[in-house]
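With one protein chain removed, the remaining protein chains of the complex are shown where they sit.
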Amino acid sequence: MSKYDMLGWAKELFHIARSLTGDGVRETFRYFEEIHPEITRHVFATGTQVFDWTIPKEWKIRDAYVEHIETGARFAEFKQHNLHVLGYSAPIDQVMDKAELLPHIYTQEDQPDLIPYVTSYYSERWGFCMSHNAKAMLPEGAYRVVIDSDLFDGELIVGDAKIQGQLDREIMFSSYICHPSMANNELSGPVVSMALLKYIKEHYPNTRYSYRFVLVPETIGSITYMSENLADMQARVECGFNLSCVGDDRSFSHVQSRYANTIADKALEAALIGKENVKTYSFLHRGSDERQYGAPGIDMPLCGFCRTKYGEYPEYHTDADNFDVVTDAGLNGAFEVLRSIIDAFEIGLFPKVTVKGEPQLGKRELYPTISQKGTYSSINARMDFLAYADGTNTLFDIAKIIGVPLSIVLDEARLMAEHNLIQTSVTSQ
Amino acid sequence: MSKYDMLGWAKELFHIARSLTGDGVRETFRYFEEIHPEITRHVFATGTQVFDWTIPKEWKIRDAYVEHIETGARFAEFKQHNLHVLGYSAPIDQVMDKAELLPHIYTQEDQPDLIPYVTSYYSERWGFCMSHNAKAMLPEGAYRVVIDSDLFDGELIVGDAKIQGQLDREIMFSSYICHPSMANNELSGPVVSMALLKYIKEHYPNTRYSYRFVLVPETIGSITYMSENLADMQARVECGFNLSCVGDDRSFSHVQSRYANTIADKALEAALIGKENVKTYSFLHRGSDERQYGAPGIDMPLCGFCRTKYGEYPEYHTDADNFDVVTDAGLNGAFEVLRSIIDAFEIGLFPKVTVKGEPQLGKRELYPTISQKGTYSSINARMDFLAYADGTNTLFDIAKIIGVPLSIVLDEARLMAEHNLIQTSVTSQ
Partner (left out) sequence: MSKYDMLGWAKELFHIARSLTGDGVRETFRYFEEIHPEITRHVFATGTQVFDWTIPKEWKIRDAYVEHIETGARFAEFKQHNLHVLGYSAPIDQVMDKAELLPHIYTQEDQPDLIPYVTSYYSERWGFCMSHNAKAMLPEGAYRVVIDSDLFDGELIVGDAKIQGQLDREIMFSSYICHPSMANNELSGPVVSMALLKYIKEHYPNTRYSYRFVLVPETIGSITYMSENLADMQARVECGFNLSCVGDDRSFSHVQSRYANTIADKALEAALIGKENVKTYSFLHRGSDERQYGAPGIDMPLCGFCRTKYGEYPEYHTDADNFDVVTDAGLNGAFEVLRSIIDAFEIGLFPKVTVKGEPQLGKRELYPTISQKGTYSSINARMDFLAYADGTNTLFDIAKIIGVPLSIVLDEARLMAEHNLIQTSVTSQ
């Protein structure tokens, strides 16, 4: 069982019809604000210029369906599943022939039983999403086509929660709140993010580092957020993660930063040592907001973290992305990876031994006192940790160099610090 | 069909009896000077010291054969094929037994039907080259051995053609004009080089970069040329290529610079992305004038370019190196590779995006407006180009990083520049 009820949160949030903008976003923010009152919303009016982009109209969706005139049978009902409506669909209420309707129905031919998730944010269209099989079964004849939506001058909302630490240097987590009823992509990211915030508040009342948790609609949201905060972020953020699809229990994925050279990359690589089914993707395979955070001129030291990466699991962007995919074990696996990274920062990233040569561990009961071949193996991680705790390596570097899971490295760091055999620092020594 | 009639030029030049020095070199220069009047010859007298070397005697060759006294039958006739005489052979006119003649006949035992190309530039010898089978058939008896040549105090000629651009920074191409009747090694290099010069003059009336085209006899020629021009070259040359065996259509070969770290190496590597049968050879496998240009103390930023590398194709240094080997497609393949490199320099090597975050390509009709899984792939090259167009990468770097052929990268660079989404510069930004 996870320390925090991430799965319960996700289930409560699942049925909200989120999009880039609109009441679904507001409702989602309200939910998290009850858990974390420090969340702050930032509101941008339709038409505002944000970097190269423009804040789009707000979208309100109340209902949508197609009704077969002859029989009264309804199909693609929004109230059955909110994926049935094309995201950002323009309103319509019109009778038309099936032939006229069909081009407006989007399906996923290679997964004929599933409803795909399709959007048209930046070009006004109307449309429905259905399983390919259901579309094939639509009866002949005329249809009444109803999308009860509004596209109007409204607002786009981004939010953040910040913890000021002893240092201004920041660790950042970003995820997004723009997807309708899909569990992994993307309720998993926000719930893991909000659980991490809870963990920090409970375990580190006075953090070394500062923390920033960002919740935004994808792409336009991160651009909007940065259009207001970029200078501050560039001055403070030292390590960041974009969380996407962190709820299934099939693999662990690292989407590298543009040059795969940030401390976030090192941290994640270290935190995944010893995990099963670890996959590393170069920035060429980016797809979520690491696209924006890692763009030239932005250059956040951030990488992407997923369990199974968006696009790499069959349920992605369909109605099958549900709680068969997202599990407690999946969410908790993601949580623990990121928690260990937070712990490493708070311990002090750079350990340095306090003695010259190897310390005499035997006198501290940290080393076997009898020497025979074969007796050394259990203590290798400790000796190797000390060998590379030379003040130039981070805990992440050490884990990688000595090939030991980060959690064990952190245990050794804590134990050696108790015996005054290392000192830790937030900078290279 | 190639843009320029490189194959026609090569065929007209084929029968000239070139060597390190002599009338064949002069005739070859005259031919290219008609195409490019800016070619300038530089003449060095026999005996002149050039770095560690000495300009050798000039060699004039009029005729050569061996005549079987008893039958009058002639063999190894220079007038049948100019490879029949050992390059730089001393004169002789003497009757001798077959046994005395045989040690002076060079053959290629592993290719018994072919006449090998053999030279003795720096040690005075006389000799003939024959196919191993023809040598075996020589009748018994006495022979009159005739080589009607002179070795005398004359001159060695090197040549260059220069284009002064807006910048003094130079791109250099070097090839050699010392081989007799062999098509790939080495008429291919000069004709491709001269076609590139034509291309630059026709397409870039006012070049950004300066260009230098060097035509020399191999080894002694490049040493001689540099003995006069080294300081100038070290001050100006930013990227250079030695062209050798660039006329067959079997593979593309990159002979790396001494440390494989010059911009020429990067350029060639990028220009060969997506080609079939690309081979990369370290400097340990050098063999043409990259030996001299890349020597310590010279250190030109230059690498070698071949289609199939000298020594790696069976016809190399034999009379089979003819127009069965060298084709229009072969020459043109080499031309296009080098043209794309010239284009990259002229576009401006360092592109930098003009907006923060990803640009909104959709509003410029450069991106699909509907989002469904599977629709992104065609646009990946564009997004990846923009992601790495951060002012620190050359167009060559970007091609390599994103794994896209240089020609496509150049197309994207031109398109993005049209939309003012990038600016290019000749220096890192």
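So that you can tell them apart, the chains are marked A and B in the order they are listed, and the count of residues begins at 1 in each.
The rule is short, and it goes like this: contacts are C-beta pairs under 8 Å (C-beta built on N, C-alpha and C of every residue); 3 or more make two chains touch, one makes a residue touch a chain.
These figures come from a predicted structure and were not determined experimentally.
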Among B:H36, B:R125 or B:R169, contact with the omitted chain is made only by B:R125
Taking the full complex into account, find the residue in B:P37, B:P103, B:P205 or B:P296 that is in contact with the omitted chain. B:P296
Per the definition of touch given earlier, which of A:E33, A:E312 or A:D384 contacts the omitted chain? A:D384
Over the whole complex, note the residues of chain B touching the chain we left out. 51-54, 87, 106, 108, 116-123, 125, 219, 222-223, 226-227, 230, 258, 283-284, 286-287, 291-292, 294-298, 311, 316-317
Using the touch rule from the top, list residues of chain A that touch the missing partner. 352-353, 355-360, 362-363, 369-373, 376, 380, 383-384, 386-391, 401-403
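Operating definition for what follows: only the chains that are shown with their structure count from here on.
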Taking the mean of the C-alpha atoms as each chain's centre, how many Å separate chain A from chain B? 53
